[in-house]
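Only one protein chain is missing from this complex, and each of the others stays in its spot.
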Amino acid sequence: MIIAIKQGVSAEETDHFAAMLERRGVKVDISRGASQTVLGLVGDTSSFDPEALAAHHLVAKVIRVQEPYKRANRLFHPEDTRIDILRGGGAEGVQGANGAAGAASSIGGGMFAVIAGPCSVESPEQIIAVARVVKAAGAAFLRGGAFKPRTSPYSFQGMGCEGVNLLLEAKKETGLPLVSELMEIHQLELFDGIDIIQVGARNMQNFNLLKELGRSRKPVLLKRGLASTVTELLMAAEYIMAGGNSRVILCERGIRTFESFARNTLDIAAVPWLKQKTHLPVLVDPSHATGIASLVPAAARAAAAAGADGLIVEVHNDPENALCDGEQSLTPAAFTELMASLRAYAELEGKRL
Amino acid sequence: MIIAIKQGVSAEETDHFAAMLERRGVKVDISRGASQTVLGLVGDTSSFDPEALAAHHLVAKVIRVQEPYKRANRLFHPEDTRIDILRGGGAEGVQGANGAAGAASSIGGGMFAVIAGPCSVESPEQIIAVARVVKAAGAAFLRGGAFKPRTSPYSFQGMGCEGVNLLLEAKKETGLPLVSELMEIHQLELFDGIDIIQVGARNMQNFNLLKELGRSRKPVLLKRGLASTVTELLMAAEYIMAGGNSRVILCERGIRTFESFARNTLDIAAVPWLKQKTHLPVLVDPSHATGIASLVPAAARAAAAAGADGLIVEVHNDPENALCDGEQSLTPAAFTELMASLRAYAELEGKRL
Amino acid sequence: MIIAIKQGVSAEETDHFAAMLERRGVKVDISRGASQTVLGLVGDTSSFDPEALAAHHLVAKVIRVQEPYKRANRLFHPEDTRIDILRGGGAEGVQGANGAAGAASSIGGGMFAVIAGPCSVESPEQIIAVARVVKAAGAAFLRGGAFKPRTSPYSFQGMGCEGVNLLLEAKKETGLPLVSELMEIHQLELFDGIDIIQVGARNMQNFNLLKELGRSRKPVLLKRGLASTVTELLMAAEYIMAGGNSRVILCERGIRTFESFARNTLDIAAVPWLKQKTHLPVLVDPSHATGIASLVPAAARAAAAAGADGLIVEVHNDPENALCDGEQSLTPAAFTELMASLRAYAELEGKRL
Partner (left out) sequence: MIIAIKQGVSAEETDHFAAMLERRGVKVDISRGASQTVLGLVGDTSSFDPEALAAHHLVAKVIRVQEPYKRANRLFHPEDTRIDILRGGGAEGVQGANGAAGAASSIGGGMFAVIAGPCSVESPEQIIAVARVVKAAGAAFLRGGAFKPRTSPYSFQGMGCEGVNLLLEAKKETGLPLVSELMEIHQLELFDGIDIIQVGARNMQNFNLLKELGRSRKPVLLKRGLASTVTELLMAAEYIMAGGNSRVILCERGIRTFESFARNTLDIAAVPWLKQKTHLPVLVDPSHATGIASLVPAAARAAAAAGADGLIVEVHNDPENALCDGEQSLTPAAFTELMASLRAYAELEGKRL
C-alpha cells in the first residue's frame, strides 16, 4: 500500500503518522521527494481499509498495490484447485490438478463440469425426469432449488424439505451429485445429502452465512452478486476460506446494468480475469445471465471459449409450465444439443467435458 | 395484467390458455381485435410472475397494470404512516398522521426525523460523546453499529454484544431511542433494547430475515440494496408487512452505477416516487450515498427538499481515527451546522424537525 | 502524478524510464524505499495518459494527484464565474461574482437562473404562448429545440430553420434570451440570434464540435453525457475553454443506470462535487433527469437545495399533444407553482431567483 502525503505537511507530522501506522503492524518506508512525500507500507496490509486511510487529513491518495485477498490469491497458490465429489457421496478432497479421483465428479483442474437441472424442484416426476435427461446428455451434477429466493412474498417459495428429499431420490436414481441453494444457515442440517452448497447472488455478502460455511466441510458454489465487483466476489470467497473451508467454486451469473434486453449482462471478461487472479474454479451461469432460453447456448459456448471451468444451466422438462424461470430454461432437446456442441469448445480450451 | 397473444394463435388455443389462467384464481376477459387478441386478468394477480407467463408459447407480451405490492401500496392506504417510538422505550404504535404521541420520537406523518451517530460503536467514551452531541444538535435517534458487514474478513467486524450494551448505556444517558443493524435473525434477542432494527443494503433481499422480522413487533428500517430497484425495495417491505409487521421505514442510500466520484449515486428522484407509491416513511442516508463528508450537507438538504421524512447520518467525534467510514462521517461541528440549516428546508416541505 | 515501479526493477532501468519521462517535459523525483520505488512527476502532466503509462512493463500503478483539467479548475480560478446575457442581445461578458450587470440575465455568481420552454418549437402560437407563461412565472431564459436529436429516424426531427425563426420572434415578443441546441457546427451561422448554444448529452464528447465552439464567442450550455463521469464533463468543458471560450455552463441531466422507474437517474451529488472542483456555473435539468412530470418539482427543489446555479425545465402549453417529451413537460400551472416555491429554496442557498 502506498500513501501519498498532501503537499505542505511537515516532516514531523508525517513521521508521527507513520509511527501510528507502524503500531498497527506494518513497516513504513518514507520516501521524501522534492515535491511529494510517499509512504510505502510493507507487510500484511489486508486489515487496512484504503478508504479509511484516505479520510486522514494528511493523506492525498492511497493506492493498494497488494491484492486484499490472500487465500484465494493465485500468487500464493499457483496451481489450479480441483474439487472432487465422489459419486455416491463418500470421501472427498481438494487436490492439485493431477490428483487421482476414482469415480468422482470434479470441478476445476482440467475438467469442464456441467451442472444442470430445474430452477426449482416441483414434483417427483419432474425432478427424476430432468435428472435422467441431463445425465444422459452428459451433465456431471444435478441442480434443483428447494428453498427459493423470490422477489415477491406472493410467489412460489419452493418445496422446502420435501424438495430436498426429492433431490435425494433423484441422486439415488441417477448417481448424480447434487447442488442446491441454502438460504440460511439453519438449513445446513437438512443439506447433509447435498454435495455442493450454493450461495445465491443475493447472499454473496451475507457475511454471517459465509462465516458459517467457512466452518462447514461442504464445497460451496458462490454466485457473484448482481452488483458485486469481481474483487468483492473474491473477498466473499476469502470469508469462507478464512474459516478453513477452501473448497469454493466461483460463479459468474451476470451483473445488473442499464441494458435490459437480457435479464442481466453476462460479464464474460470476468472469467479470464478471475482465472488470472485466483486458483479457484470459475463457472458461468448462462441461464440467469441472459434470462432468455434462445440466448443460453451462445452464452454457454462463449463461457467455454473464455476459459470457464464449467456451467450451471437451467433445464426443465416443461418450461412453459415451470413454476419459476421457465423463460430461461432449456428443453431437454435444446440441452442435449448444447452438450453435444460444447465438447469441442471445451477440448479447444484443453478441458474434458 | 394484460397479456397480448401472438398473431396466428387460434381462438381455441387462446380459450384453453385463458381457462388455465382462470383455474389459478383470476377472471380473464378476452378481447379479440382484428389483428390482436388481448387477455385482461382481473383480480389479485400478485402471485402471477409476468416473466414466467412470457415464457408461454402463445404469449407475445405481458404487461402489469396493477402494482405487485399491496400492503405497502398507497392506493390501499392513502394516509401517511407515522411510526412513534416512546422515549424510554414503552408502548409503541402505528398511527395516522394526526395521532397523539406523548413523549415520542416519530418518523413519518409530518415529522422530519434525524437519526445520527457513528458507523460503529467503538468505546463507551466515543458512543456517549457522540450521543450527547447529536442530541444537542437536534437528532431524534441515535444510530451505531454493533455488528458490521465488512467487505473483507480481515477488517474490524464490530464490537458485537458489547457494542449493543454500550448503545443501551448511551440511551440511558441521553434518552435517545436506538437504531442498529441486525445481520442475522439470531441477533434479534440481543436487540431487545434497540428501538428500530436496521436491515442493511446487503440484506435487503435476505428473504428469510425479512420473514422473521415480519413476525417481530419492532419497527424496521429497511435500506435499499445497492443494485435494487425501488419496486424491489417495496417488495422487500411487502415481505415484512405480509408477516404482520407494518412498521417499516424505507431508506434510500445510493445505488451502484458507473460513476465513481462518490461511493454510490444518490437516487434523489426515488424519494418523490416512493412518496407517491407508498404510505411508508422514506428516509435518506447521505453518508453512504456519497461516502465523502464534504458532500453530505448538500445531499442532506437535497433529501429534505425532495420530500424525505428524515435522514440517517454518520457522525463521529474523531473521523480521522474512526474504525470504519471515517471519510464520510461528519464532525460534531459539521453536524451541528447541518442541523441548523436543515430546519428551514424541512419547514418549507411542511415538516417539523 | 505518482508512478509506483514494480518490485525487482533495477535502479538503472528506473533511471532510464525516468529520463524518458523527463524528455516529455516534466521533472521526475525518484524515491527509493526499501521495498518500493516511486516516481513523482512534477510539472504539467495534463498530456500524460495514466492508462498509457500503466501499460509500461516497469510500472505497477499510476496515480493522478493533479486534476487533468486546468482552465475549468477552481484551484486556478477560485472565484465563481458569472455569465451575463444582455436582454436585447447586446454586449456580453464574463464577470466576477460581483460585477455590475445592467439589464442582463445572468447565470452563476449568486443568481439562480431558470431556463424554461418546450422540448421543441412546434408553431408560432405554441412558442409564444409558452414564452409568455414562463416569463410571467419568473424564468430568465426561453429554451426550445429547432433541431432535435431523436432515437428513431422516423420520429419528428424538429422544425429546423423555421424553428429558429420562431424562437427569435418569441424573444422579440418577450425579451427573454434564448437557449437552443446545436447538433452540428454548420448550424452555428443560423444561431446568430440564439444567446446560449446548448450541446446535448449525446454530443458531449463530439470533440470536433467542442473545438469549434471553443472558437465561438457564444456561451455554451454543456449537458453531461448519459454515461459520462463528472471528470469527463469537465474535460469536455476544457476542450471548449482550451479554444479560448471560457463561457461554459455545465448541466447535470441524469445518468443511465440499472434503475428504470425514471428516464435517467439524477446524480444530485454531482452538483456539490462540481461546485467544489470548478468555478463554472452548474445547472440541473430535472425534466430529462426524471422523464416524469410529477417528479420534476421535487427534483427541481432538490437541485436548488444541493447548490445548483439554476435549472433548465421543459414546459408545454399542451403536454398531452406535444410532439416530443410530453410526459416530462410541466403544464403552465405546474411550472408557475414550482417557481413560486423555488424562490425560498434559492434564498436559503443565498441565491437570487
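Observations on the model:
The letters A, B and C name the chains in turn, as written, and every chain counts its residues from 1.
Everything below uses one rule, namely that contacts are C-beta pairs under 8 Å (C-beta built on N, C-alpha and C of every residue); 3 or more make two chains touch, one makes a residue touch a chain.
Just so it is clear, the structure is predicted and the values come from calculations on it, not from any experiment.
The hidden chain makes contact, of the residues C:Met1, C:Val134 or C:Met183, with C:Met183.
Within the complete assembly, A:Val230 is the residue of A:Val230, A:Leu250 or A:Leu283 that touches the hidden chain. Touching the chain that is not shown, out of A:Leu222, A:Ala299 or A:Cys324: A:Ala299 (per the contact rule at the top). On the side of chain A, touch with the chain left out of the figure occurs at residues 227, 229-231, 255, 257-262, 265-273, 276, 289-290, 292, 294-295, 297-299, 301-307, 341, 344-345, 348. Residues of chain C in touch with the missing chain: 46-47, 49, 51-52, 54-57, 68, 149-156, 183-185, 202-203, 205-209, 211, 225-227, 232, 235, 238-239, 242, 256, 291, 293, 319-320, 322-329. Interface with the hidden chain, as seen from chain B, comprises residues 2, 4, 27, 29-36, 38, 40, 42, 60-61, 63, 65, 227, 256-258, 260.
Keep this in mind: only the chains that are shown with their structure count from here on.
Taking each chain's centre as the average of its CA atoms, chain A and chain B sit 28 Å apart. Separating the centre of chain B from that of chain C, both taken as means of CA atoms, is a distance of 33 Å.
Separating the centre of chain A from that of chain C, both taken as means of CA atoms, is a distance of 41 Å. Listed for chain C are residues 227, 257-258, 260, each touching two or more other chains.
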